[in-house]
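Written below as structure tokens is the structure these notes are about.
Left out: one protein chain. Kept in place: all the others.
The first chain written gets the first letter, and so on, giving A and B; residue counts start at 1 in each chain.
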Amino acid sequence: MNNLELLTFARGTALDWSLALCCAGIVLRLFETLGLGRQADLAMPRQGGPGSGWRTIVTRSLPPPGMFQRDALTYVAGYVFHLGLFAIVVLFVPHIQLIRGVIGVSWPGLSSPLVDALTVATLAALLALLLHRLSHPVKRMLSGFEDYLSWLLTVLPLLTGYLAYHHLLLEYTLMLAVHILSVELLLVCLPFTKLFHAVSLFLARWYTGDAYARRGTAA
Amino acid sequence: MVQGKISSPLPGTVGEGLARRGVSRREFLRFCTTLASLMALPPAMAQTLAQAISKARRQSVIWLSFQECTGCTESITRSHSPTLENLIFDLISLDYHHTLQAASAAAAEEAREQAMKDNAGKYLLVVDGSVPLANPGFSTIAGISNHDMLVETAQGAAAIVAVGSCAAFGGLPRAKPNPTGAVAVGDIIKDKPIINVPGCPPIPVVMTGVLAHFLTFGGIPELDPLGRPKAFYGETIHDHCYRRPFYDQGKFADTFDDHGARHGWCLYKLGCKGPVTYNACATLKWNEGTSFPIQSGHGCLGCSEPNFWDAGNFYQALSMPVTPVQGAVGAAAAAGAAAGVAVTWHNRTKKAAAKAAHATLSVQDLKK
Partner (left out) sequence: MSASLARGLNAFREAIDAPVASFFSSCVHCGLCAQACLFYTETGDPRYTPIRKLEPLRRVWKQEYTLLGRLQKLLGLSRPVTDAELAEWSPLVYDSCTLCGRCSMVCPVGNDITLMVRKMREGMSAAGHAPDGLIEATTRAIESGSPAGVKWVTVLAQIKRMQTQFGIDIPVNRQGADYLVLMSSWEILNYPEYLGAIAKIMRQAGATWTLCDHAYEATNSGIQIGASDLAGVLVGRIVTAAEELKVKCVISPECGHAYSAIRWEGPNLVGRKFGFEVKHVLEVLDDFRRAGRLKLKGSVDQPLTYHDPCQISRRGGVYQQPRTLLHDFAPEFREMSDAGVMNWCCGGGGGVSANERAEPLRFIAFKRKKAQLDELGVKTVVTACANCRVVMEEAIEHYHMDVELLGLTELVAEHLDDGASA
């Protein structure tokens, strides 16, 4: 198989299968999670407050009072990584074309050199987070194989995308194929690792926001 | 620049043929200088080229045409007046070519067989078109299948030049579903050096340049992993495209006559395959350097790459899926839901069982 055939495979069969497995996995995990049900709360909730499960989905993205100073690195690097990744995935023109090919909608993108700069920042944030995870006693105690695997699955698409855009390391067609395949690997593993938080955090935040809104202290 | 006439050409040589046509030494050396620079050779090589070509016996070339559209022949013969390409034809003895030869029927086949016998081990075999393997009857010449004729003719060839994407990689006939079982020359012949000169069609001067290299050095030029001469196929269209600054800035044309298109912006979104296509179109261009597809506002099709017909829609960007994914995703969601229902049933049953197994706790039960 030559490089163009590998690229065509990555854009074709591999994409079909990885999207399918990711989608099936997400649906399965949602059933697995929601199917356990939640008992109705018979206590009378407080009324009239601004809090709700829906609100917490949004507000939980902000650090609560007093927390930022306690672990500024995790917050800053976390924001840079997530916002950077989001911008790269949905505001880079070639990616927007991919999304258009899948769901039929598109939007204007950022200028490519800007996305390139964001990629560097995002990779730097990921590196900082890895070093922190390896050195901070709490993170180190919590972390295992799956944490480092998830890190690798996340860093590879960013790194290979950067290399492809700059025509570095491998011949371009091959580098592009590797980039697409690395994304597909991430997709397949997403529902079955902590990366699933990308979906389940909406549920978690809603449940907690709802529970505390009933008590009058949702955040 | 060396003055004077071509030094005592030997009879039956290229130099003799050129002299008979009245080609001056100056014209000939100019040709060799151009040829040298085309093949990225140092200017001093022009002299070596001139001497070698001048002394060479006219090279016997047998051109076999299989499942082809004749586009490669059309390309190589594109000329309005005596051109470089015509000069090349003075350097070779084209002993067999369906479109260009005078003879036909049995006489044509006899000419081929005679050339094979007279130049055994030394003739250059040029092939265009793919070879059908599904049924030999799909493409025959004088009742002989393409496969058999290729194998037979390759035996005595010094080297093979597979001209055009069909001969080099299988080309259009090989595109899904490949009803004729089309394959490339290299899929059949394994024991001869093969130079792939792909393109649909290849650039005229690329074809002649490869021939000139063979004539000059007697061997094959440096090839890439796909058997293509690096001199012409060593860089991508993208890396030499004059619209590259727009790609780098992220300025893309969205449709064929929009603002971006009229300002010559990058054609990535309109499906240009320049980044993954190796050819000389962006530098040598077509029609003697007039233009090439991107300059005319149409994205590169990637025609010098293997299986480019199946490498995604010509008008959809490189980052888009090559086949629609909605079906797979829809089926997957359904499969996930089915599995999800099963898993939910299991989970709820287990939880209900735990509830049923719950023995009311009393304070005595707090200790073991």
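Worth pointing out:
As a convention for this text, a contact is a pair of C-beta atoms (placed from the backbone, for glycine too) under 8 Å apart; a residue touches a chain by one contact, two chains touch by 3 or more.
Since this is a predicted model, take the numbers as computed values, not measurements.
Among the residues A:E5, A:D71 or A:E171, only A:D71 touches the chain that is left out of the figure. Although one chain is hidden here, its contacts on subunit A can still be listed: residues 28-29, 32-39, 41-44, 46, 49, 56-57, 60-61, 63-67, 70-71, 74, 78, 133, 136-143, 147, 192, 194, 196-197, 200-201, 203-209, 211-212, 214-217, 219. Think of the hidden chain as still there; on subunit B it touches residues 339, 343, 347, 350-351, 354-355, 357-368.
Heads up, the rule we're going with is that only the chains that are shown with their structure count from here on.
Remark: subunit A and subunit B have CA centroids separated by 41 Å (rounded to whole angstrom). Within the complex, the subunit B residues that touch subunit A are 225-226, 236, 238-239, 247-250, 252, 268-269, 275-276, 302, 305-308, 310-312, 316-323, 325-326, 328-329, 331-333, 335-337, 339-341, 343-344, 347-348, 351. Subunit A meets subunit B in the complex at residues 2-5, 7-8, 11-12, 15-17, 19-28, 30-32, 35-37, 93-95, 97-98, 100-102, 109-115, 167, 172-173, 176.
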